[in-house]
Structures are given as C-alpha cells and as structure tokens.
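The complex appears here without one of its protein chains, the remainder shown in place.
== chain A ==
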Amino acid sequence: MNPFSSGTRLRDMIRSIRACKTAAEERAVVRKECAAIRAAVSENDSDYRHRNLAKLMFIHMLGYPTHFGQMECLKLIASSGFPEKRIGYLGLMLLLDERQEVLMLVTNSLKQDLNHSNQYIIGLALCALGNICSAEMARDLAPEVERLLLSRDPNIKKKAALCSIRIVRKVPDMAENFMTAAVNLLKEKHHGVLIAGVQLCVDLCKASEEALEYLRKTCIEGSVRILRDLSNSPYAPEYDVSGITDPFLQIRLLRLMRILGHGDADSSEYMNDLLAQVSTKIESNKNSGNAILYECVETIMGIEATSGLRVLAINILGRFLSNRDNNIRYVALNMLMKAIAVDSQAVQRHRATILECVKDSDASIRKRALELISLLVNDTNVKSLMNELIEYLEVSDQDFKGDLSSKICSIVERFSPDKLWYIDQMLKVLSEAGNYIKDEVWHGLIVVISNALDLHGYTVRALYKAFQTSSEQESLVRVAVWCIGEYGDMLVNNGGMLNVEEPIIVTESDTVDIVDAALKHHSSDTTTQAMSLIALLKLSSRFPSCSERIKEIVNQQKGSFVLELQQRSIEFNSIIQRHHNIKSSLVERMPMLDEATYIEKRTASSQVTFPGKKTSHATHSGATLSLPNGISKTPSAPLVDLLDLSSDDAPQMSSSTNNFLHDLLGVGLDVPSTSAPANTDILMDLLSIGEPSIQKNLPSSTLSSQSILPNHVKARTQESTSNSMHVVDLLDGLSSSPISVEKNHDYPSITAFQSNSLKIEFGFSKQPENPQSTVIIATFTNLSSDAYTDFLFQAAVPKFIQLNLEPGSNNILPSNGIGTITQRLTVKNSQLGLKPLAMRLRIAYKVNNEDKLEQGQVSNFPPGL
C-alpha cells in the first residue's frame, strides 16, 4: 500500500475544503476532520497514521491548530519503514519547533537514525536536525554530525554541512570543531557539497574571529579556484541557468570572498584579478548574469579593492540604474547606498537618474531611491533637490506622502542655508502634506519661527495665504493659528515687510475669521481647537475692535463636550470680560523659544514634547496658594508674597492672587482691583486651577499645545524669582535691629495693624523644644459701626520664613468692637537670630455688601522671634 497515493480520503478532504464557499463552512469541515483524527490518535490506529498526518499538515497550512498531531509524528519517526519515517520527519518540521518539550523525546530517534545504515534515512534525520535543532540537541548530536561530515556520500556530506551551520549558530563555541572539515569540503567536486561548504565557511567566519583568521589563510585559494573554474567552465547541463554555470554557487563564493577580503589587503589583492574577470565577462542580459554581477559589485565594495576595480563596479551600477527592468533598478539603488561610503562623488553623478526613481510608480523603488537621495544631499545641491522633491510631493501617492514629507523635513532641517528658506520650504511641505507629518516637525518649525525675529511678519502672512488654500492640512493649520495668535497684528499692518513680498490687505476681522474657521473646521482635533482658543484670546487684546466677537466665539465653546476646551473657554472668557487691565500683559508675545535646548532635547529623546524646551530647567517652587482664610499649603518659597513685600515703592501691586482665584472659581468677591498686579501671580493661579499639571511641572500632558501657555508663565516666573532675590537682600539691609538671644521669654503682645476701621493684635507664644517656631494668635477688632462680612485675612512672609495660616474663628466681624475674630498663625524663622520676622497683611471684607480692602506691613515684632 502506498501511503502517499492511498490518500483518497486526503483528496476528499482537500476537495471538500476547496468546495467550501465561506470561511464558516471551511471551519466546519476542518473541525470534523480534526475530530476524526483525534479519535484515530486515541485509538492508536497505526494503519492510517501517515494519512492523518498528511491531513494535519494541510490543516496546519490553512492556519488551524494541530498540536494534537505532534505525538503522532514521533510515533511515525520511530517506525521502521522509510515512507512512514519520511512523513513523520516532515510533520516534525512543520508542526513542531524547537521550543516544544516534545523535541526532547525526538533526540533519541534522531540519534538512531543518524547512525542508520541507509543513506536516505540518515539524510532525513540530518535534514530534520538542520531545521529544528535546539541548543541542547546541538550539544547532544554534534559528534554524529561531525562524523557524517567525513562520509563519502555527497548527499550526506552536504546535509551534514548545513546541519553544522545550525549547530554553530545555536552553540557558537563549537565553531572550532568544524573548521578543518569546512576547509576540506571546499576540495570536493559535487556542487551541493560545495555550496553547503561555502555557506558553512561564511557562518564560521561570523561565529568567531579565530575561525575567520583560520579560514582566511586556508580557504581563500580554494574559493578563488572554484569560482575561476566555474566562470571558465564549458556548458554544464545539470547546473546551467541560461548560459551560466551554477549562479547560486558563484554567488555564495563571492559572498565568502567578501567576508574574507573585508579589511584584509592581502586576500583582497588575491581576488582582484578574478573579480575583474567575472565582472567584465558575465553577460548582463539575463537575470542569472545580473545576479552574479550584483554580488560581484557588492564584493568589490566590501573588500580592499583597487580603485580601477571600484570604478568598474560603479559603472556596472550605473548601467543597472538605466536598465528598464525594475528589478535591476531596485538592486542598483540598493547597492548605490553602500557605494556612497566608498565613493560618494561617483554616486553623485547618477543623481538625476536617482531623482527620477523617486517618482517611479513602484513603491519599492521609490522608497529605495528616497533613502538614497537623502544620503546624497549636501550644501550645494540641497536647493535644487528640495525643489524637485517638494514639487513631486504635490503629485505623489497618498501613502507615499508620509515617508516623503518626513524625509524632506529632515533634509531641510539639516541643510537649510538660512531661515527664510527653511520657513518657505516647511510651509510648502505643510501645505501639501500637513496631515502626514509628525508633531515634532511642526513643533520645530514654531521654534524656528519664534527665533526668526525679522521674519515674523513674513511668516504670518505666508501662513495666512497658505491657510486659504490648504485649510484641511492639520499641522499647517496649527502653525498658522499659533503664528496668527502671536503675530496677528503684523498681518494687518503688514509689519516687518521683506523686499520680496507684496503687501496684502487683511482686516482684523479677516484674521479672526481664519482662527474661527480653524476652531470650527470639521477636521480640527482638540489640539488645534485649543490652540485656536489661545490665538483668539491673544487676538482679543491685539484687536480691541474684534473683542466682542471673539468673546462670542470663545463663549460658544463653553458647552463643548471636551473638558479641555470647555475649561479654556470659561477661563478665557473670564479674562476677556473682567480683567482688561491684566489682559494685555497676559497675552504678550511668547518670549523667544530656546532653539539650542530644543534641539538638544529632541536629539536626546525621540519622544520630544514641545513644551519642555523652554524652561525645563526652571526650578520654580510652588507659590503660595492660600485659600480663603488660610486652608493653605505651606509654601517652600512664597514667591507671591515676596513680590508683595517688594512693592514698597509700588504699592498698587497689592491686589494679589486670591481675588483672581476667587473670580475664576466663581466665588465672586468682585474686588474692584484698582491696580495692575504682577501678572505672574495671576497667571500662576489661573493655571494652577485650570491645569494642575503645570504646578507639578509634568511634561506628560496629553495635549501638546496645552503647555504652550505655561511655558510662557514659567519663563516669567523665572524672571520674578530673580527679582525677589533682590528683595530679600534689600530687607536684609534694612533690618539691622539688635538680636536678642533670650530664650523661653514671654513676648509682649503687639498691635500689628490699626486703621480707622480695624485693629489687629498679635499675641505670641513659643514652644521651647522648637525655638524657630512661633505661634501667633491674631485678634481682629472692628472699630466701625457696621458689621463686616466675608472677612478674609491673609499674610505673607519673606522666603526664609515659613508661614502656616489656620482658618479664622469666624468670617463675620461684629461692629463697635463687641466681638472679635481670632486666627492662629504659625511662623518658622529659619534665620532665627540673624533676621527678624517681617510680614505683610491684607484684609478683605464687605461692609454693606461693598468690598473693602486694607493692607499693611508688620515690622514691630518683638526681637528674638
């Protein structure tokens, strides 16, 4: 009985599977078959074992699990008949792999078969071992393979050689065991043995330096001789491929020669003549000939060849490149990439042809050519090349635009001769492929724009024009919106005109239209919309005439389902409506973004987030966030307060954070702020409410635009920190009061503050175990005839003092001194004995629903606190 043709049932199964119309039907058939096979397996049915396995192989090929057939393979391998063994081994290779424990069980059968008397059975075992051998098996069976390498039968020899490759790959230490055998293989005549032997040599070279040295000495002669014989050989029918004798062997030999000749002048010298002969003699009108030429060129590039030989090689590539066959052009492009390292001038000569290949209809060729072109760009040819590429970007396939545009961007960034050119090119790319470029590309563009002071006007006008035509390109829109927000005024008044430009007429409302369109465009995502909102906020101060309209637009977003937008809308609306006095300073232009830091960051990590770049080093410690009557955090550096203290010569700076805070929170104290307060504080608080992430300085905000504003803020915070340092110094100079060193002293109460309407007294106490801390009990007395409501007391201290403000006992202060409010403060003077306490106070309250604000400074603290 023939197990392979007896498969009528196998044929039936295949037919019924082929007849299936749907995947579901196919699954049903397979399930039925699998069930039958499982049943046969459990009955240990040996008659149909091979047929079942053949079926399983088919089912496996279709992509169904067949693990239950694994043991059947082992049983077939263990049987004595050749056909059973044959299909068993085939099943083993297809259904199993080296990770399966079942392999442990097969090692023994393999060992027996490797020692079999029948050469075909040995061949089977070697083949299986070569395909699935694991490291353990390699160690166990290597002696058998070494022995078989010396066998007289060429069929066994060649398979043993390939088996050795697997063993060396799995256990590189064993390389030396095979070195002599490998060299001997090259003395054979049989092509199969030769090709296997050559491949073994290649792998040995890769496995160990030692083997490479040894083989360099011993097999360079052999391989050159074999190749010479092959290329001079007369017609050999059995190995002939369209007029060339065994191209496969020739190619392997060339590869081995490349490895041997690499970095070794003597060996290279030895090959020169032969390589020249091969590369001139081979006919290049057949694929097989070209395959050898291709390998030959690669070898010439890889070894220490003479310059004449290299010119020959580059010329072959030039010929390939102009070939009409796409396959040949593809390999030529591939090869030219490697040739650049050897002779870039020679490759430059083919630039025009390569550029044509970028525009090929074939994606594989385009991709290769684009890689190659990007290596060919230098300062002299960048402009013409970029013109070509950008022109092509307009007509290229959709799926190629991503690759192409990112390549263009990286080239433009690397080689741009000046900023104007850079911006021009980037705008062209954005207008054509704005939807395909990565975030860091347009982030980088914004950094450059921000630094090009004399190009702001030009850029914003160019973007305005580009937006008219390409409003669906997301990243173009983002850059445009950002620039309009920053430099919108230059759009209207044609500021910063360059000579090459023609003036355009844009009204303020046109500008707002643009941003409005970006905000509402259906394809705009949250980032774009959020950026649009910021731009609108900025415009509202640049264009007072459009302020009303902007307010409406911003208001519309109050109902946005996106939390980010809703929140921004509400915050911005509040700024526009209530805080005219601070708005202009709030929406000032961004300071120049630091290019160097940005580039550094970008190279440091590929996952660049735009925001971090400016003030990544700004170590600003959180400002005081004192909530109503001091449910406050203890600030480590009360920046805000220090600024307050510094306001001796600018008393109007007093209305500090909390009002705005309240307004934003909707507490609605509605303090008439008569002053222009330090905008840092407001910003800080605005942001600390809106975006807590900034306080913690988290760069991981999901929206990249989210942090554009904060940057700004941090930049300012930095400035103000340095200001405050002076303040501390000033204070130092002023207070040279004598220092008392008395301890455990009862300090007298003081009147910290007194006006016509309000008196504040401070009582002190100290814990002996903690001399730096002082507990202050503040007592508030109402001297007027009207009760105060919404009473709020706040205090601020210089940096070296820590202040902890506890809630007050009440927030209503009865009139005529009939009641008091007390509030407990804890101060900790870190410079005790060196500097005295100092404190500024601010008291807000309502009289008959009218807001009142009083403030003062306490400098009469008893000494020693």
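A few points about this structure:
Going forward, a contact is a pair of C-beta atoms (placed from the backbone, for glycine too) under 8 Å apart; a residue touches a chain by one contact, two chains touch by 3 or more; residues count from 1.
The definition used in the following text is that contacts and distances are computed from a predicted model.
From the set "AP complex subunit sigma", "Prolyl oligopeptidase-like protein", "Mediator of RNA polymerase II transcription subunit 27" or "Guanine nucleotide exchange C9orf72", the protein name that UniProt assigns to the chain left out of the figure is "AP complex subunit sigma". Between the chain not shown and the residues A:220, A:251, A:409 or A:477, the one that touches is A:251.
Considering the whole complex, the residue from A:52, A:199, A:416 or A:435 that touches the absent chain is A:199. Considering the whole complex, the residue from A:16, A:79, A:231 or A:327 that touches the absent chain is A:327. Residues of chain A in touch with the missing chain: 2-5, 10-11, 14, 18, 54, 57-58, 60-65, 82-83, 86-87, 90, 93-94, 97-99, 120, 123, 127, 130-131, 155, 158-159, 162-163, 165-166, 169, 191-192, 195-196, 199, 238-239, 241, 246-249, 251-252, 255, 287-288, 290-291, 294-295, 298, 326-331, 334, 361-365, 367.
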